[in-house]
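Only a part of the assembly is drawn; its chains keep their places, and the rest are absent.
Think of it as A and B in the order they're written, each chain with its own count starting at 1.
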Amino acid sequence: MTTYDLTTLGEAQIRLTVPRGDRLATCRELRLTPAGSEANVAGLLAQLDRRTAFASVIPHGDLAQRFIDEYRAVGVDLSYCVRCEGRMALYFMEPGDPPLPAKVVYDRLYTRFREIRPETFDWDGLLDTRVLFVTGITAALTDNTGDTVAWAVREAARRGVKVALDVNYRSLLWTADKARSVLEPLLEHVAILFCSRPDGIKVFGLEGDGPAVNAALRGRYGLDHVVSTDAIHGCYYCGIEGERVYGIEPVRVTDRPGAGDALVGGALHGYLNGNVMEGVNYGLRTSKLALTHYGDLTHLTPSELEIPTTADILR
Amino acid sequence: MTTYDLTTLGEAQIRLTVPRGDRLATCRELRLTPAGSEANVAGLLAQLDRRTAFASVIPHGDLAQRFIDEYRAVGVDLSYCVRCEGRMALYFMEPGDPPLPAKVVYDRLYTRFREIRPETFDWDGLLDTRVLFVTGITAALTDNTGDTVAWAVREAARRGVKVALDVNYRSLLWTADKARSVLEPLLEHVAILFCSRPDGIKVFGLEGDGPAVNAALRGRYGLDHVVSTDAIHGCYYCGIEGERVYGIEPVRVTDRPGAGDALVGGALHGYLNGNVMEGVNYGLRTSKLALTHYGDLTHLTPSELEIPTTADILR
């Protein structure tokens, strides 16, 4: 048996969020929450009793400690993180109220994570896992991070570790062309791909509605499992388990960041169970939970994966 | 003239609520509010200038004082409460955002209220009233509380005091069968019954839509007034004033607990005026107010019973 169910690597960030109803230009308090797509996925799975590890290069100091404690609290193994000098990646966010969009200001340049290389990490430990999870965000940061992600994917494949990739395209970080040139070569090693319909169109030049893009991704790259979402219309699966369209039930959004990672985490929980289709159901539930609570990391108990039946209405 | 318009008895509780957007497993602050269905009804009516009293067995100490001050502030007579040693009943709540349900953790075992007996209270004082109000919640706690409620209902009837009963079935406290066996014998003494459609189905084995269950309750038990609700579809009255269906206007829910009690309180205000049908209108208004404000006790002024006309829109 492998030591881990899932391992991953990415940048550790701190998010500083303006309280709802205020603006960055006027606010006097910011909500501080650790952030990081890959860590969120590892953290969600750890709460579902999966053995997970997260690797990064993290500066010394209290802000970084805040990040480490957040994910260690829920059971993620952070012992592969390399400590360094330097600054912590930050981002500022005004949450926005629909139809007004959120407003994000990145302050994540000049970090040491941007200089990682394959030899930065202990791969014998990290690849003693069933699944390696990587994202396009980390691939996008610098050539160094892109190379390291690519190296890790190929090395995982070489060792028989399944690879999960979340495209997660961010136009602030790289161009669609660059994203395609980096990510497309990795797809042959990927067992389960997460790619939204907009990303499928922008990055991979696909066309059509949600199910069409979802199916085209699988068709073109010969993937075992593809999970796509369309944010508000639906979520789509096609793969060796068949095809399925999932409805999305709207919720009042308290805090959006982390919701996509919660969807990925739920789906990967299903994947680790051998049932991605059911996993997407988990993911839709956890992402709903994510939207209604603060913080990137979604806190939950295994029992909350089940569909709730409305309990006694309180009076 | 009687000393009171309405008296009631029940358990005094403290609710500890997680701030919206946080979870019990992560939160650092809890909102503390006194709670108790029967006290809420007495407190609402007191603000409408009704003379009300609430009886209970309440431990010494500051948490209990918090409860007492809350209801005394709005004019409820709490002088019938018996003080004792022991612990205060608590419950923890995560509010939830629809469609996610609220999550409630009771911590109300081991209290002295569970050991009440008829002789615990001064009935000459408490039954010097126009109406005695009791609920299925108190009947459900223990055999002692059930016996005491039953004794009080029969004694009230013997003295010519009108009895109001709110079924308020809670599956966490007793089974539907047990509820029926305790409550059904009381119905012959009840002047006005509050029973939701789901409770009518579960506890009394009725069938049909809201109006059907509402009418069936009246038909089977020969009650003067029955008020039912269906939470989101509507509210129903049938009784000696006729039959009526009331629409329910949705509101953004800030805090749900106490909304049902506010409905009951409004309807009983009408009942004390000799007009339950109008009272249900009051109740729909007060329960709407309840949903949009924190706390179990709904704070209002008599003038707020009137239907508001949209005032000058502020700019």
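One rule holds for everything that comes next: a contact is a pair of C-beta atoms (placed from the backbone, for glycine too) under 8 Å apart; a residue touches a chain by one contact, two chains touch by 3 or more.
Nothing here was measured: the structure is a model prediction, and the numbers come from that model.
Enquirer: What is the total copy count for the complex if 2 chains are drawn?
Expert: Taking the entire complex into account, the copy number is 6.
By definition in this document, only the chains that are shown with their structure count from here on.
Enquirer: Since subunit A and subunit B are copies of the same chain sequence, what is the angle of the rotation superposing the Cα atoms of one on the other, rounded to the nearest 5°?
Expert: Best-fit rotation on C-alpha atoms: 120 degrees.
Enquirer: Let me have the rounded angstrom distance from the C-alpha centre of subunit A over to the C-alpha centre of subunit B, please.
Expert: 46
Enquirer: Spell out the part of subunit A that touches subunit B in their complex, as residue ranges.
Expert: For subunit A paired with subunit B, touching residues are 249, 251-252, 254-255, 288-289, 292-295, 299, 301, 308, 310-315.
Enquirer: Going by the contact rule at the top, pick out the subunit B residues touching subunit A in the complex.
Expert: 20-23, 25-26, 37, 93, 96-102, 104, 168-172, 231, 256-261
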